[in-house]
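Note that one protein chain is taken out, while the other chains of the complex remain in position.
Moving on to chain A:
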Amino acid sequence: MPLFGPEATLFAVLAPFVAAIFAPAVTRHLKHNAAWVLAIVPAVVFLHFAGLAGLVAQGAVFAPSTDWAPSYGLTLSFYIDGLSSLFALLISGIGTFIVLYSGGYLKGHPHQGRFFSFIFMFMGSMLGLVTADNLITLFVFWELTSITSFLLIGFDHLRMASRRAALQALVVTGGGGLALLAGFLLIMGLTGEANMSAVLASGDLLRESGAYPVVFLLVLGGAFTKSAQFPFHFWLPNAMEAPTPVSAYLHSATMVKAGVYLLMRVQPVLGDTELWTFVLPLFGGTTLIVGTLLAVRQTDLKLMLAYTTVASLGLLVMLTGTSIDKAIEGAALYLFAHSLFKGALFMVAGTIDHEAGTRDITRLGGLRKAMPITFAAACLAGLSMSGLPPFIGFIAKEYLYEGIWGEGGASALLTATAVVGNALMLVIAAAVALRPFTGVKVETPKHAHEGPILLIAGPVVLSILGLLFALTAHWTGETLIGPTVGSILGEAHALNLHLMPTHIGAPLFLSLITIALGVALYLRLDALRHAMFRLLQAIGWGPDKGFDQAIAGIVSLSTGVTRIVQGGRLQVYLVLTFAVTALALLVPPALTGSWPQVPSVPDFRFYEWTVLAIAAAGLVAVLTARTRLTAIVSLGIQGFAVALIFMLFGAPDLSFTQFMVETLSVVILALVMTRLNLAPRDHRRVVHRVFDGAIAIAIGFGFGALLMQITELPFDSKLSDFFAEYSRAIAHGRNIVNVIIVDFRGFDTLGEISVVMVTGLAVLALIRVRPRRQREDVAPATEQPVKPAIKHKEAAS
């Protein structure tokens, strides 16, 4: 496989995983400066995808593929078009700066190497997610991002809040992932294709299928949980427990956009239906408004940004849900712009936290002199987020307004939602970019000063890029955004991007309204925050609380079920097992009336009758035995009689084994008996005896009937003939039974002896367990024959 060109994509995806292996060792030697070395990996990956992006812009689509598990039809195939190439560039590009930033942010942290390792694992998973062609591969990478996100959120695992947030994120996104898997399997079933590229070529097949609503809901289940759409948004703000590089990378720039990526990816085959254009804008719009309102209520810089991320994801889902060309252009632009400015702002927030010791805006102010470069980066990124010219955020907003304005239907509502959402976004942007830096200098926990180069490189570069991409709007549109829009729409799309609006129309006026509204609200931010605070207190309940209640509910449900099903009394288990088996044997013939015919009395010889009589005598001996030990030994009589019958009817191997099993079970049962200090006699009440006897008779009768029914069928001697013919010829053995065990079906035997050994281990472990209160529960008078086992179980527990 070549090291360059599209085929090298496999290496590009695997490279971060390799880096994850070496990161701890590198960090051990170079300390935080390891970041400089490690950042080379994502930078090279970035160059790889940048090289492809140039070709993708000219309309090329790559689908390099490697066999993975050919016998299951699984291939490691990649699909690189405009959408995945944009995502891959964002992941590797921003990833480069995140690695640098982590070097500065976690400087001196004892587990910095582990952190790098997790970040790289995530990077590889995310790259795999956006480039995977095979649906199952995509799903695997999807879940891998959930798992790595779990590891990163819970990185500070000594804190309870981190652990809870990590678990919550895993449960929500992992649960959604399962829905997605079901959706993918349905898609594979309906289209008969396993590759996304082939599914995308299936046209209207999925939309016209009857199962469309199910597929739609399942895919949505995956996308909405991953992209934190209302009402699943609660895990994302909680995920801010992670170190800031993680928040900047996973929970704003890349991973949370995986859901949006998925929706955009399937838009050509699932989009543009009534359901799609109703559900997506509805939830997206709700998320946008809820997210921004909740953001206003916060004072923690990271939480403010987190809620606006939720809002931005809502906006993206809303735009994707319109399935309108222009709105999709806006979505692609906004996605790109958001990754740049939000990544930068998160890193700014982290730098402030790192240098000033707090990220509460009420305790910050006047940092502009101490941290001028951070302030500049914050302003550039904030302006882009506010949607002011000449930044990429402005272009995005212009295009999305143009997309949803005047399209009829719910257009007015969508536009109003977007305007309010964007205005509130401006409020937050201004609050984050201005509050900590302007005004009177406030005493901070740490003496604030400018961050080191590792910390400020990321925010500076990303925020400047937000400006540069806008200034070269035409090029940006042609090479990056145009192909992306083409992939989302499913057809080639030429995008002519302009920084300045080409005409004075609705979008411009909507922008002006947004800015005016935003500035007005910003001036009253504190009042707004208090109002929101009171409102939320009045509501009192949120999905976050709901999550806890749901988890508590599941736990108490499983406790309840366990208490009923696993009562811990072996007697109950045995009675249930035997009763259910008896019912399973007796009910079907009773319902269908398919009882076996009563066989005629066979023409036995006298010694055969004798053996049968011995068996019957053994049973009588069991029932009339005075002590339990006698009963156990008497049971052996019946067993030996059966072994004799096997012998008489030509099954020496079986009979041989039966003799030994009978002997050993009598020995072991007797040992268990004496070991457990039971009363030597059985003192059951008559009612119990009758009840247990009835179950015993029912099950015996059921098995007898079943066997008779089987023997009524004509005997198919195909297998016997095969073994008889070949056991000598192929396996060089005359004993067919043994040849079957060790040769023909040797693999089965291997499994069986493994079971034998594991059983032995388990029994040994049970025997070794010492009772907690020895001798305390000596057998009471009303004991029952299954009691030895109960005693045993109780001793074990």
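Rule of thumb we're sticking to: a contact is a pair of C-beta atoms (placed from the backbone, for glycine too) under 8 Å apart; a residue touches a chain by one contact, two chains touch by 3 or more; residues count from 1.
Following the convention adopted for this analysis, contacts and distances are computed from a predicted model.
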item: Protein name, per the UniProt record, of whichever chain is missing from view ("sn-glycerol-3-phosphate transport system permease protein UgpA", "Iron-sulfur cluster-binding protein", "Na+/H+ antiporter subunit B" or "Ligase-associated DNA damage response endonuclease PdeM"); value: "Na+/H+ antiporter subunit B"
item: Candidates A:P24, A:P231 or A:G733 - the one touching the absent chain; value: A:G733
item: Of A:I554, A:L719 or A:I767, the residue in touch with the unshown chain; value: A:I767
item: Residues of chain A in contact with the chain not shown; value: 652-653, 656-657, 660-661, 663-664, 667-668, 671-672, 674-675, 731-735, 737-739, 741-743, 746-747, 749-750, 753-754, 756-757, 759-761, 763-764, 767-768
